[in-house]
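Quick one: the structure is below, questions incoming.
Missing here: one protein chain of the complex. Every other protein chain is in place.
Order of writing sets the labels: A and B. Residues in every chain begin at 1.
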């Protein structure tokens, strides 16, 4: 059994941006030399998320529209009233979607299905520099 | 330390079906011979989910009604307009609930509480054949 970790930095440009990090994760698992186990990908921020989705332009818009419908940007947030960055909705969306995501891998490759891609979601109201980690445990 | 993995296939019949896979997970952990660690269960599809819930008929309906309220099937989805399968809502619900789930186990048994059952949710607009994986790491 062994562990492996790596990190990357993603510079987003705007709210609602969805960055496909699948090939980065695939590459890091391959580089680790670990064949089978569990991977955890984590974004070190409370206004971003990581998720699995079929990454096509239509769904990117659909996901953002669904988030706006469920957690509207312009609702009154105490976080904003307290002198925050006007990003109360971003925090709630991030907690709902999740700031970490765990998946399985075998033969040195993630067990993603054909339509599953790993993405980073920028949920804050402006682009940000985002630190992303991958941690493997397995053998 | 060691790893163990297995897979199963679940044939669902209709949208909103909730399939209890708790006994499968319990059995696979027992079969692994690994006593303590972390388990990750993953469905290899972007229109299904895995979750923990008290699995009783009332809540099965409640969960489906809540999903319909939060992410309505008949809303306009760009994914559908682009020639998809009319399952834009399925993708969004799947990403929200999660396509993988991680839990702890000890003495060869999952740490589920009395009212926690592990379920597969069919979120697509028809039954499907679903590949489900379990991966353990521990000792």
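Rule of thumb we're sticking to: a contact is a pair of C-beta atoms (placed from the backbone, for glycine too) under 8 Å apart; a residue touches a chain by one contact, two chains touch by 3 or more.
From a predicted model like this one, the values you see are computed outputs, not experimental measurements.
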Of A:18, A:52, A:92 or A:121, the residue that touches the missing chain is A:92
At which residues does chain B meet the chain that is not included here? 1, 36-38, 51-54, 56-59, 61-63, 66, 69-70, 96-98, 101-106, 111-113, 115-116, 137-139
Residue numbers in chain A that touch the chain omitted from display: 1-3, 5, 38, 40, 42, 44-47, 70-71, 75, 77-82, 84, 88, 91-92, 94-96, 98-100, 102, 131, 133, 135, 137
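One rule holds for everything that comes next: only the chains that are shown with their structure count from here on.
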Between chain A and chain B, tell me the centre distance in angstrom, where each centre is the average of that chain's C-alpha atoms. 19
